[in-house]
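Would you mind keeping the following structure in view while I ask a few things?
With one protein chain withheld, the remaining protein chains of the complex are depicted in position.
Labels run A, B, C, D, E, F, G, H, I, J and K following the written order; every chain starts at residue 1.
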Amino acid sequence: MESPIRVLVLHGANLNLLGTREPGVYGSQTLADINAAIRAHAPTVGVTIVDCIQSNHEGVLIDAIHSARDTADAIVFNPGAFTHYSHAIADAVRAVSPAVVTIEVHLSNVHAREEFRRVSVIASACAGQIAGFGATSYLLGVSAAVSVVQASRSR
Amino acid sequence: MESPIRVLVLHGANLNLLGTREPGVYGSQTLADINAAIRAHAPTVGVTIVDCIQSNHEGVLIDAIHSARDTADAIVFNPGAFTHYSHAIADAVRAVSPAVVTIEVHLSNVHAREEFRRVSVIASACAGQIAGFGATSYLLGVSAAVSVVQASRSR
Amino acid sequence: MESPIRVLVLHGANLNLLGTREPGVYGSQTLADINAAIRAHAPTVGVTIVDCIQSNHEGVLIDAIHSARDTADAIVFNPGAFTHYSHAIADAVRAVSPAVVTIEVHLSNVHAREEFRRVSVIASACAGQIAGFGATSYLLGVSAAVSVVQASRSR
Amino acid sequence: MESPIRVLVLHGANLNLLGTREPGVYGSQTLADINAAIRAHAPTVGVTIVDCIQSNHEGVLIDAIHSARDTADAIVFNPGAFTHYSHAIADAVRAVSPAVVTIEVHLSNVHAREEFRRVSVIASACAGQIAGFGATSYLLGVSAAVSVVQASRSR
Amino acid sequence: MESPIRVLVLHGANLNLLGTREPGVYGSQTLADINAAIRAHAPTVGVTIVDCIQSNHEGVLIDAIHSARDTADAIVFNPGAFTHYSHAIADAVRAVSPAVVTIEVHLSNVHAREEFRRVSVIASACAGQIAGFGATSYLLGVSAAVSVVQASRSR
Amino acid sequence: MESPIRVLVLHGANLNLLGTREPGVYGSQTLADINAAIRAHAPTVGVTIVDCIQSNHEGVLIDAIHSARDTADAIVFNPGAFTHYSHAIADAVRAVSPAVVTIEVHLSNVHAREEFRRVSVIASACAGQIAGFGATSYLLGVSAAVSVVQASRSR
Amino acid sequence: MESPIRVLVLHGANLNLLGTREPGVYGSQTLADINAAIRAHAPTVGVTIVDCIQSNHEGVLIDAIHSARDTADAIVFNPGAFTHYSHAIADAVRAVSPAVVTIEVHLSNVHAREEFRRVSVIASACAGQIAGFGATSYLLGVSAAVSVVQASRSR
Amino acid sequence: MESPIRVLVLHGANLNLLGTREPGVYGSQTLADINAAIRAHAPTVGVTIVDCIQSNHEGVLIDAIHSARDTADAIVFNPGAFTHYSHAIADAVRAVSPAVVTIEVHLSNVHAREEFRRVSVIASACAGQIAGFGATSYLLGVSAAVSVVQASRSR
Amino acid sequence: MESPIRVLVLHGANLNLLGTREPGVYGSQTLADINAAIRAHAPTVGVTIVDCIQSNHEGVLIDAIHSARDTADAIVFNPGAFTHYSHAIADAVRAVSPAVVTIEVHLSNVHAREEFRRVSVIASACAGQIAGFGATSYLLGVSAAVSVVQASRSR
Amino acid sequence: MESPIRVLVLHGANLNLLGTREPGVYGSQTLADINAAIRAHAPTVGVTIVDCIQSNHEGVLIDAIHSARDTADAIVFNPGAFTHYSHAIADAVRAVSPAVVTIEVHLSNVHAREEFRRVSVIASACAGQIAGFGATSYLLGVSAAVSVVQASRSR
Amino acid sequence: MESPIRVLVLHGANLNLLGTREPGVYGSQTLADINAAIRAHAPTVGVTIVDCIQSNHEGVLIDAIHSARDTADAIVFNPGAFTHYSHAIADAVRAVSPAVVTIEVHLSNVHAREEFRRVSVIASACAGQIAGFGATSYLLGVSAAVSVVQASRSR
Partner (left out) sequence: MESPIRVLVLHGANLNLLGTREPGVYGSQTLADINAAIRAHAPTVGVTIVDCIQSNHEGVLIDAIHSARDTADAIVFNPGAFTHYSHAIADAVRAVSPAVVTIEVHLSNVHAREEFRRVSVIASACAGQIAGFGATSYLLGVSAAVSVVQASRSR
């Protein structure tokens, strides 16, 4: 229970444009801002951030999820629009589970937007979902990861 | 920004049975345990818990949501099974918004369960949703409320 | 045909907040204003208003519908969001029919709003529906009740 | 507010057969009877009936709606079966709006009949809908038109 | 039972192009050929053809159906593509029924073609349907009309 | 063109009860009456009836359809309720086609009855369909068979 | 009311394997055990069991239902998987009704199993349905048959 | 196995109107009549009726189900129209299971009525379902409860 | 390849109101402006405009499409709202094809608007579709017609 | 592992017509040819073919599946069109499993044909599926059976 | 308005095979041919082609769309099969809009092909769509881009 919890932060498609893309929906923070906030928050809850990766390539995200088996206890993952159709990413999350726990996070409240954004093909492979709180969604995701990993360690 | 954030905690149908009902799905903590944990967590993030209410009566929940206009800045709300069909509760949440912000929380990852649990008719009226982390979902919900209320106060 | 027509006015979920809730959609009149307007209009068309009841509790509305068998010839009923899912209310309306005639009214044009508001599970139990004219919907509902009750009396 | 409100009454497909067609559903009044009742009612609520037009031709109805821009403040419109599929009529109503307000009326309670009659492709283009009160639906429609036009004049 | 049976033959949209339009689907006979064949067949089964009307105008077809109340016992009707969406024509058929019986006929087997051609919104208003036999569908339709009218006369 | 046309008449499930089963829907003629009427009609249109078979067993009907390859030019077939789900019968009809032409007939207007009766999984395998004319549907079916077989012989 | 009620017990597809097939779902009693229990129970409620028939052949079941017109007042019927698609069996039940009343029974609670088992195309043809009580479903079915037959006899 | 089986009888929405409401559908017995019949039948099968409760309030029914944990072995439950949408009641039934077994009963054959009545969101939480036998459905439900409770006791 | 390409321009329902109707969606140009722009553009791409016709009458449009067989090589056609339901117009386009090629054009991007506007029942009968470029959609349509007609001439 | 693997080959509806039926889809080999090829292939992979049965009768196929419990380790089964609706056959396959393993085979690639052929109600009861390779599908099915049976024997 | 309009041409999955892949559907021009035609056409309408990129990698296309923010005013984009499911590409188009305008083009008339090709998840993010004119679709797309960019510049 004492060893720090290792978390991989994963950002999916188009999140590299954060701060420039539809700020009314996604806020004005850049991805660098968010990563910095995550890195600042992590040690306060006993978490080491092993890496923050963004990619617009589904395959790169799958490879990163696979590699987490060796480097991380949990993934805090905002899949972007891949959320709604990438069964391959969902299977990758399943494949590394339960050794690696995945927390799905979204900046916006996807449940209050277009129809297609209300369906997550990835959710059923994750431990839980946090949506609607902007960059704070990630920070809550890191805290949630702590809770889930500690619970499984104490089992 | 200095005044404490007032949060009403609302529990919907069947949550009074927590700890006895399907512990494999919902955990072994009782509702009293969860309320205690919330009350312990709140001051650490600058939150005053104005009340913790549970009811199996949809109308009681609606009345409580209405009353929050005078007493709370945010509601951390686990609607239980009302999540999936109570448009009346959803309209109540809309009616007090944006003065009162609502955060939808669920103990289990509703997106990974039966088909009917994947639809929330209430989600589109809320600021965001947190699901899958047991009692921790509530604590994250309280923290999320802080983030949302502070953002709207600073606007 | 000479005896006055007795009408019960019934308001469903969240209508107690009228005037404060989304005035762009529902107008700025309070429920008291609307009830006063109905009471002023009623005698001009030969109607006695037996009561004006609002409740956020589905069961209270069902009980009120049942009680109308003894006190009213017609109900002018805005079920609020119960319109879209309360088969129990619809069965209550059916149960007192045709002795008590029910007129469904809505402040807004529900047919021009969100998908879920276009379906009324209650409509098929009512004599007719009036939607979209704000408080005037109720006044037209009272007049419609006169027409329906007189037609059935003359049969 | 003083100038009289000009209303065009429009009857769609098959309404010329009223009184002969399925009287159990549509009543025994002829279209001439209904028009006479409308013309008698109109002055009592400050309305001038500019014309009463019936056509089985969708195009004729569209042309009439267009022409209302010069002659009417409101249309009281029973589209008959065009209600359920004529997007062209719906677009015509949208095209003259908000200068000309349209009130959709139906003799029968379309919401309690065959499945296809429960969908109105025209409703979302109208100010509101009145259904189920026989010829009285038209009279209520004229009164509703007064309410809507006065509200927009006073804005 | 002795008086001849009067039949109106009605052809809907695009049937004026018969013989030139997709002969693989609709055959090479022109509409004039078909009308001639019908007129030749009619007397052999005790039928007088009161008229053969073709129109691409939905309203003209509705007017013709209405007028049949005075002139015909039955309509042999190929609505063309109106079959699949014209609820107004269906209501016209209902409005003249049962005084005037309508037999729906199609040249091609609509049940074996594109999805949209398998739905007839008019069928439920007709006595029966005959599809797939080219021009012969009309001749069978005339014979069917005799059967239906005689049955109703002998009731 | 001179050789007589050989027609097999096939009756599906429950048609042995004709005359006793729901006479309001299916008429009061027995199956023997209908077979006699068909046999009387056939020679007047140049048809030899090779057999009239009824079975409540799907497999017996399939075997009969197969055997028609040696004995018949056409089948006049009322599949009864098998119409709505027996893809095996539909494939049997396809398997003997085009050597043997199948005409689908129904006593009642299936398109005006329960939802499930409006779908024929067999229709797309047949030359055409005749529905709604009671026993006359079969006679028209025999005549239709003549038309289809002659057309294919003259090709 | 004095004459004994004659009941035919009918078992559909695969029920001959009872006791060997998925005992977790269907229990360990054999069909012979169940038939014996039914025969033991029948006289205690004034019922004569005319026969207990099992078949995997849809046509045999239809023939048995037809034959019940001469031998039984009611059928206690577990159609097995035919429940979900055999419109032919449903029509057979309709064809002998109301002279012969059919009670649909199921060993397991079909409403709590796979999606396809929740739809019964036969239910609407039956007097009622009993599901979920193992062999007891049949015994309750026999008692229910008594109730329905006595009610119809006393009418 | 010797201790008597304790059964709670629960009636949902609108069942207090039994005998007055649509007697063609629901029969002419009052709820008091039915409760009396249940209480008369219970001892004959070794059952003690702990209470008979009716409510139009969903929350009252949920509370009653919860309280059954201390007082009953089984619930014989006719949820009325709540059957079709109250996931909260369904979750209450799940929450007390398997300690308390629930038997769903309906007066009418819900599977043969309107589309919405064919879906029970509660069924999958119950041991089984009995529908279509009027007041007898309750008596059969009591007997079924005996069977289910005895089976679980003997395990 | 040298003879000029003859193009008929066809405008469907409500397009006569262009410039006055919802300019935010449809722009401020009138139909006369657009026709003038088309006539100016045509000779620059070797096209003769044979006529520009607008009608709110489906039948008039069908007749115009039929007449194009004698006068035009291509139709540039904005069907307006008929796009979404007029199978009769679609069949007219099919009937004159491939002799006359039809290019479907829309002022607005119909694929980004209301659900019903995303379905074109006419598209499958046309050579192609151009949507979203205001009046320019027509000019592009004329150019596209040149491309399609030249390709078919050179075949 | 040494005892030979016993395989029953089962052919469903219409497969007796192989070689004559739609050879473009199903090839020109007869069923006898295919059975001969299977019998030639079987010994090369250590399989004894216990029987090759074809039937157009669903019940005969169910009986054959049941009998396989005593005679076979595996069934190589092409259900023909029963694939798409026979839940009774699917339950038969489930009932003999896992003692008898079933391999579903199809001559054509059912996934590339009509919509209804893409759904197999039987697939979920089988070990696996092979489709699209003509008679070779059966040979591969026999080899697959060896693999599945050996795997289960070695467990 | 004077500065040239910069257009990026983007080709999605499998378009590198043009000329070899299903020429009946996609024509015999290679991608190099099309790019050459675009480059020849561009200057005649005042457009500079900044690049022509083809990729079978969704991520490469997203990166290219992102990079267009610095290099292009518009994208003429044929997404190939990504059209039908890549919400990630659609979000990329939204993310660079309105600074970069995207015109969706297709070689074939996707609205007249398989069902899945009729849905574009990308269309709602684009200014408009052009489909069905082979390589000419791209040229029209370039011209359309000029129209859209000029309109936005003059705003």
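For the reader, a short list of remarks on this structure follows.
Just so it is clear, a residue touches a chain if its C-beta (ideal position, glycine included) is under 8 Å from a C-beta of that chain, and two chains touch if they have at least 3 such contacts.
Predicted, not measured: the structure shown is a model, and the values here were computed from it.
Judged over the whole assembly, touch between the missing chain and the shown ones holds for A, J, K. Only one residue from K:39, K:57 or K:118 touches the chain missing from this view: K:57. Hidden from this view is one chain, which touches chain K at 12-14, 16-17, 20-22, 55-60, 80-82, 84-85, 116. Looking at chain J, the residues touching the absent chain are 109, 111-112, 118, 120, 123-134, 136-137, 140, 143-144, 147-148, 151. Chain A residues in contact with the hidden partner, per the touch definition given at the top, are 57-60, 62-63, 66, 85-88, 90-92, 94-96, 121.
Just so it is clear, only the chains that are shown with their structure count from here on.
Comparing the chain pairs G-H and F-G, the larger number of C-beta pairs in contact belongs to G-H. Looking across G-H, A-K or I-K, the interface that copies D-I in more than half of its residue contact pairs is found at A-K. Between the CA-based centres of chain B and chain G the separation comes to 49 Å, rounded to the whole angstrom.
Chain C and chain K have CA centres that are 54 Å apart. Counting partner chains per residue, chain I has residues 57-60, 85 touching two or more of them.
Across the whole structure, chains are in contact as follows: A-B, A-K, B-C, B-H, C-D, C-H, D-E, D-I, E-F, E-I, F-G, F-J, G-H, G-J, I-K.
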